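Moving on to chain A:
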Amino acid sequence: MMPELGKYAGAVLSSYGVSLALMAALVLLSMARGARVRRQLDEAEARRRDHG
Partner candidate 1 sequence: MIALLLRDLNLAVRAGGGFGLGLAFFLIVTVLVPFGVGPEGAILSTIAPGILWVGALLACLLSLDRIFALDFEDGSLDLLATAPIPLEGVVAMKAAAHWFTTGLPLTLAAPVLGLLLNLDGAGYGWLVASLALGTPALSMIGTFGAALTVGLKRGGLLLSLLVLPLYVPTLIFGAETVKRGADGMATGTALMMLGAITLAASALLPFAAAAAIRINLR
Partner candidate 2 sequence: MSLWEYANPQKFMQTSSVLLPFVSVLTAVCLVVGLVWGFFLTPEAANFGSTVKIIYVHVPSAMMAINAWVMMLVTSLIWLIRRHHVSALAARAAAPIGLTMTVIALITGAIWGEPMWGTYWAWDPRLTSFLILFLFYLGYIALWEAIENPDAAADLTSVLCIVGSVFALLSRYAVNFWNQGLHQGATLSLDKEENISDVYWLPLVICIAGFVLLFVTLVLVRTRTEIRARRIKALVARERMG
């Protein structure tokens, strides 16, 4: 049930598209970096336990 957007459909859809894409990119990047750093920290902690 798409609402009737009339002649401005392109403008409305593209601004929603751009905003959602940017926000999704930000969320995904934050989560990816978070996961990577967390893995590295676990490795570092494990190393420390093994050696010391």
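Regarding candidate selection, all candidates are chains of the complex that A comes from, given by their letters.
Here is the rule we use: a residue touches a chain if its C-beta (ideal position, glycine included) is under 8 Å from a C-beta of that chain, and two chains touch if they have at least 3 such contacts; residues count from 1.
These numbers come from a predicted model, not from an experiment.
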Seminar exercise, completed: Here the complex member from 1 or 2 that touches chain A is candidate 2
Problem set entry | chain A residues touching candidate 2 - in the complex, by the definition given at the top | 1, 3-9, 11-12, 14-16, 18-19, 22-23, 25-27, 30-31, 33-34, 37-38, 40-41, 44-45, 47-48, 51
